[in-house]
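A single protein chain has been removed from this complex, and every other one stays in its place.
We call the chains A and B, going by the order they appear; numbering starts again at 1 in every chain.
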Amino acid sequence: MATPALPSNDLQTVRRDVASRKVRDQLFVVVGLLALFACLFSLLVLFSKLVMDGSDRFTWEFVSSFPSRRAAQAGILAAWVGSSLVMLVTACTAVPVGVMAAIYLEEYAPKNWFTGVIEINVTNLAGVPSIVYGLLALGLFVYKFDLGQSIVTAGLTLALLILPVVIVATRESLRSVPRAIREAAYGLGATRWEVTKDHVLPYSTGGILTGMILGLSRAIGETAPLITIGALAFIAFLPTPPLTDVAPYVSFTWLTDPFTVMPIQMFNWVSRPDPAFQSNAAAAGAILLGMTLLMNAVAIYIRYRFRKSINW
Amino acid sequence: METTMSTAADSATTGGHEAPRIAINMDGHRETAPRNAAKARAEGLSFHYGAHRALKDINLEIPERMVTALIGPSGCGKSTFLRCFNRMHDLTPNTRYDGAIHFYPDDFNLVAKDVDPIEVRMRIGMVFQKPNPFPKSIFENVAYGLRLRGVSNRALLEEQVEAALRSAALWEEAKDRLQASALTLSGGQQQRLCIARALATRPEILLFDEPTSALDPIATAKIEELIAQLRDQVTVLIVTHNMQQAARVSDFTAFMYLGELVEVGDTSRIFTNPSKKATEDYITGRYG
Partner (left out) sequence: MNEPKRPMPAGPATSVGMFASLRYRKARDRVVEALLLACGMVAVFITVAIVAILVSESAVFFEHVTLKEFLTDPLWTPLFADAHYGIMPLVAGTLTTTFVALAVAIPFGTTIAIYLSEFAPHKVRESLKPVLELLGAVPTVVYGYFALLVVTPVLQKLLPELPGFNMLGAGIVMGLMIVPFVASVSEDAMRSVPVYMREGSYAMGATRLQTALRVVVPGAFSGIAAAYILGISRAVGETMVVSIAAGMQPNLTFDPTQPAATITAYIVQVSLGDLPHGSIGYQTIFAAGLVLMIITLLFNVAGFFLTRKFREAY
């Protein structure tokens, strides 16, 4: 048996070898770009399909009408008002709690088993399927706390869902504040909270804002947990207005009103066999998708701006 | 000494609503103790990171309104020692101080467990290796320490900020752009801003941790000149890896090696006639 020979070292062989390996490099660039653009292309197809299917429903009537048994008269008034109010509850609860929890974990928590337990919990909650939050809300908010199938239940459910998003984003941006800045403030005699509120928090506003918007953009499209708590799709009235004309001018009864939201309205229309409702679904989907993409774009822009403005 | 104590007591009892009366005389110095008396004294000071003993039984006196330099090869513990004075190590878990740093004229132990590190830092300022201004305006950087202490009167803040910037030789460059971001300053200016920030709170000791290691030679010369002037108002303790710098700015020099204090004395003597072999080896460039 002949000993296998090493590849020859003469210039031509080497050149041939390098050339063939470089071709494979080029090929991979093509494959990589193809994979990337296939994904981006499907996003484009998805959006244009929604816009085309729903094209005849982009009217003022669609935005200002309640759902109806006749597809052509149905609209999303109750859905977008409901979505806005639910988001208000979610933002008002998830953001403060999430930011404060993140501050605790990043700035205060001593390194011990107890902090470890909280950390593992946060990581784990980020991976819990959204529908499980729905089951939690069904058992806890709807039946144990007797909040019913109301706006406050929905808002709190989505708040639980996005809490890990807010916590993780806030921690990341707190972490990006250099240690030297903290030391400077401590060196002047600041307490931990003073260091946090005067320096660390203000310098990480961009990241926190980004996390908040990304969290809310996830919440606004979330359907499954709200179906689980029993959200209705057919709501032909608006919640009590939060502002009234008698003192004290603010009313909170809307919190306990029943509701529907954009994604549930869309789901309801998608599941109907009548194709006329499909174009309602497409129009609602286009609006919903437009809203989430817009929120994401704003978040990316804020992140970009803050990265540019503070350069450590 | 008695009179200054009573000022503090007065303001503490009169409550917080009237504008605080504050003597504004940054150029004159507090007559708390005669120059060259002990301002602080380390006695048997050891410091541990977990199981590692980084400082071993250090005894050193820091004289009032003098510049004391700490020199030694990298890793000798000079920065670690400096950071004991304002308890920066308390920010790191698993650290322990043994022994004492007596602080005069009050005579209490800076590193004792029941002494509050925040209180210590309110009396002993620090300037760091790299300029670390807050990403706020120049004015707010200098005013921050005063704001922490509850000063909110605008006129008073302006006066004190100006005084501090003058003491740090930055006033002429900064007076027209007090509202500009501190990050628009050059590196040397930023470091002088950090000095002004520390001075504004009238510290009794000012710690410098290799303050010029990130600066160019011209900026370094300005800072050195400044430190030499500062000895009229504040006790200075400076860590430097640059022996010429120690020779230029300090009155006393302490040489540290492997976590121990090898030798301390008049700067001129340490550099011309060191009594220990290790010191001589270091200043003649055998190591480090």
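Convention: a residue touches a chain if its C-beta (ideal position, glycine included) is under 8 Å from a C-beta of that chain, and two chains touch if they have at least 3 such contacts.
Just so you know, these numbers come straight off a predicted model, no measurement behind them.
*Asks:* Which listed residue, A:51, A:88, A:140 or A:180, touches the chain dropped from view?
*Replies:* Residue touching the absent chain, from the options given: A:140.
*Asks:* Determine which one of A:100, A:236 or A:276 touches the chain that has been left out.
*Replies:* Only one listed residue reaches the unshown chain, and that is A:100.
*Asks:* Which of A:88, A:238 or A:289 sits in contact with the chain that's absent?
*Replies:* A:289
*Asks:* Of B:150, B:217 or B:285, which residue touches the hidden chain?
*Replies:* Answer from the full complex: B:150 touches the omitted chain.
*Asks:* For the chain that got dropped from the picture, name the residues of chain A it touches.
*Replies:* Touching the missing chain: residues 18, 21-22, 24-25, 28-29, 31-33, 35-36, 38-40, 42-43, 45-46, 49-50, 53, 96-98, 100-101, 103-105, 108-109, 117-118, 120-125, 127-136, 138-140, 143, 160, 163-164, 167, 191-194, 214, 217-218, 220-224, 227-230, 263, 266-267, 270-271, 278, 281-282, 285, 288-289, 292-293, 296, 300.
*Asks:* In the full complex, which bits of chain B touch the chain not displayed? Write them out.
*Replies:* 4-12, 14-18, 20-25, 30, 32, 100, 102, 106-109, 112, 114-116, 118-119, 122-123, 145-146, 148-151, 160, 200-204
The working rule: only the chains that are shown with their structure count from here on.
*Asks:* Based only on mean CA positions, could you tell me how far chain A sits from chain B in angstrom?
*Replies:* Result: the chain centres lie 48 Å from each other.
*Asks:* In the complex of these two chains, what residues of chain A are touching chain B?
*Replies:* 110-111, 178, 180-191, 194, 198-199, 203, 310-311
*Asks:* Under the definition above, what is the set of chain B residues touching chain A in their complex?
*Replies:* Contacts found on chain B: 86, 88, 91, 93, 118-119, 121-123, 125-126, 128, 130, 132-135, 144-145, 148-149, 183, 194, 197-198, 201.
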